[in-house]
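My questions will all concern the structure given below.
The complex appears here minus one protein chain, its other protein chains still in place.
A and B are the chain letters, set down in written order, and residue numbers restart from 1 in every chain.
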Amino acid sequence: MSMQAHAESPAHHFDHPEPTTFLRKYVFSVDHKVIGKQYLGIGVFMAVAGGLMAYLIRWQLAWPETPVPGFGWVPEPYMYEGAIPPEFYNSMVTMHGTIMVFFAAMPILLGAFGNFLLPIMVGAPDMAFPRLNMMSVWTLGVASLVLIASFFMPGGAAAHGWTGYAPLSAKAAYTGVDWGGTLWILALALEFASFLMGGVNFLVTAINMRAPGMSLMRLPLLVWMQLTAAVLFMLSVGPLVAAAIMLLLDRTLGTGFFLPERGGDPLLWQHLFWFFGHPEVYVILLPGFGIVMEILPVFARKPIFGYRSIVWSTIAAGALSFIVWAHHMFVSGIDARLATPFSITTILISVPFAIIMFAMIATLWGGSIVLTTPMLFALGVIATFLIGGVTGIFLGSAAVDIYLHDTYFVLAHFHYTLFPSVILAGLGGLYFWWPKMTGRMLNETLGKIHFWLTFIAFNCVFLPLFLVGVGGHHRRIYDPYQYDFLKPFQPVHEFATMAAIVLILSQLLLLVNVVMSLMSGEKAPANPWGANTLEWQTDSPPPHGNFKTVPTVYRDPYDYSVPGAALDFLPQTHP
Amino acid sequence: MTTEHSMTAPRELGKLPFGRAGIWWFLASEIMTFGGLLGAYTLQRISHGGWHAEMQHLNAYIAALNTLFLVTSSLTIVLAHQATERGDRVRARNMLWVTVALGIVFLCNKGVEYSIEFDHGYFPWTSTFWSFYFTMTGLHALHVAGGVVWNTCLAIAASRAIWPKVSHRVEYAGLYWHFVDVVWIFLFPLLYLS
Partner (left out) sequence: MLSWFPENISTYGAQLDSLFALIYYITGVWFVAAQALLLYFIIRFRRRPGVRASYVRGENAGELAWVMVPVVVVLALDLFIDYRSHPAWALVKEEFPADAIAYGGTAKQFNWAFTHPGVDGKLGSEDDVTLDNELHVPAGKDVQVSINSIDVIHSFFIPTVRVKQDVLPGRTTRVWFNATKPGRYEIPCAELCGFGHYTMRGFLVVHSPEEYEKWTAEQKPTPAA
């Protein structure tokens, strides 16, 4: 960047000099690329913690009250020589959900991919508010520490489920968890603050800091989906903040917002929670889909099918997500006449998602498909999300939901929507952008083995759980075999648990691959996949400020295989 | 169009003023938070038959006076912003101090009101009405206090010099202060008058 130009133009606060000290460069960095990696670090760390909790839960379900291999070191009263007591099981169930949704999915999908990619994809040197960006990642760090600290409080960590239904969550006496439950609320509040700060950066960066020629309809779909997710989160989290304040006061000050004996209403919590909860699902889904949208055209060598329809579907799905919340509450005791209207809004929301899914499949038609590791993961997302989608139709029908509500059918359903969009899409994105992030290639063979093991093991864990759900197996049960009608399901649980162990162990392949790549990986060229979007038109990894000169955008993000062109891709900067 | 722009060259597509977009983002999420509280209060109130008896114990005169203070302070912060745009340092500073003073008067008044209620034995845990009342007005008072601190910083900054950043910051503080005012405009009738 020339000093001449710097002096002439008004200084923007997103221009900051390249840092020189270690602290400024890697710890208190304001560079969106470093912040993205910090988010990735926090997210992966928490995901590993959440994954180990899943292992504990699965072990208990398959072989109740037997020592969990590898966990003999956990002291009492958390575990007894490796065996899990009921209180700890409920804490595990609660923390697995809380961690995976708020401390793994959001940091990885929005925090890491959003921060690293969004500015480069729009052609900006950094986020609009770099210091706010740093503050948001540090707030998330503090939130994570508070959540982890809650384990060490007397009574242990929160045990009221990740949905925190009152009155169970409103009085310490009901769960036996005192400070753990209060810290759970504080950790969530800090997490919300973190992503509110992050979200405004997404909006202003994507609107204001686009490179010349980057019109809104030339934005990569990932940017659109990150943006929609940020706005959804901002608009939906307020009522939950209000609910969290009330819950905190119920726990600490003795108010009775959710306690009927003091004139409160337990359903109020559920309304406020799910008003946030459903948009929150899309806050996670959409960035995952965005990753798939970036990978598909590159390896099908085709424009994405129906770019505009996808953009409008994304916005429509976001808007509709605010009027479907009561479908989580069909049998909760709300007025029965509300069920059918909410069934219909739920059905309507399947339209934009059907458009997105069909557009993904249609993109493959007539393509020239290369099954690289990222592409395998992207296709895996489509294949598994279809299962999550169709099983949602069962639950959207209020009548069928009477029986299925709070069974393993629901559990399997939402794991089939969130696992593809968080884990499969997240891994696909990591394989896809790793060369850009680090300047090194990953090993393709290892990557493919990793994909197949993950994909098959995941399906082996959760497909059988649909069956026990249909069998009436209710959720959050410490020892299912107390019930005669659940006794025959033990082999199913054993199978799912063994598959879960394979699923967790197969992630070590990624670790091996990453370490090998960092130690001795092949150097990544600027554009290893032959891709069009702006992040591939700069060095790997991008320099400070992302581009040596401001890129000018001349075309759509997915101009692959244009007839008459010499190459089968035309970068957005190609005149 | 050439590709030879510097990274600091003005971008042609930027539409949102950076700071204003930030403050609106913050306010939108705040609106949803207070909206959640007010919505919950309204629904609970309808289903619990109005809470008219509890409401009789609130002091609508103190609250009306407080409404007057806040509305006036909204006006003074607008005047402060106008003054910063004209570069009128003294007037900007004075108007900001008036805004701060009105905010403090509001808080003191609120404190008096709370202490009267405590004296009569009404605490946040007394009943759901009082829980809502203290939570909503308490959260609002925290926002007023935050605004007072912010406005004080600006008043000190403005007493030294006026430069464009101060003008922008007074504008953002004004937006926030209006928001705090508007929340009170909703709280006052919903709690005291209905």
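Observations on the model:
Note that in this section a contact is a pair of C-beta atoms (placed from the backbone, for glycine too) under 8 Å apart; a residue touches a chain by one contact, two chains touch by 3 or more.
These numbers come from a predicted model, not from an experiment.
Partners of the chain left out, restricted to shown chains and counted across the full complex, are A. Residue A:472 is the one among A:141, A:254, A:472 or A:528 that touches the chain missing from this view.
For the chain missing from the display, the contacting residue among A:145, A:216, A:253 or A:370 is A:370, taking the whole complex into account.
Per the touch definition above, the residue from A:38, A:115, A:208 or A:343 contacting the chain not shown is A:343.
When the full complex is taken into account, the listed residue touching the unshown chain is A:379, out of A:379, A:442 or A:499. In the full complex, chain A touches the omitted chain through residues 86-87, 90, 93, 159-161, 165, 167-168, 174-176, 260-261, 264-267, 300-309, 331-333, 336-337, 339-340, 343-344, 347-348, 350-351, 354-355, 357-359, 361-371, 379, 382-383, 386-387, 390-391, 393-394, 396-400, 402-403, 405-407, 466-468, 470-472, 474-480, 482-485, 560-563, 568.
Convention: only the chains that are shown with their structure count from here on.
A separation of 34 Å divides the Cα centre of chain A from that of chain B. Contact residues on chain B toward chain A in their complex (touch as defined above): 1-16, 18, 21-22, 25-26, 28-37, 39-40, 43-44, 47-48, 124-125, 127-129, 131-132, 135, 139. Taken in their complex, chain A has these residues touching chain B: 1-2, 5-6, 9-13, 15, 125, 128-129, 132, 196, 199-200, 203-204, 207-215, 234-243, 245-246, 249, 253-257, 262-265, 268, 272, 275, 545, 547, 549-552, 573.
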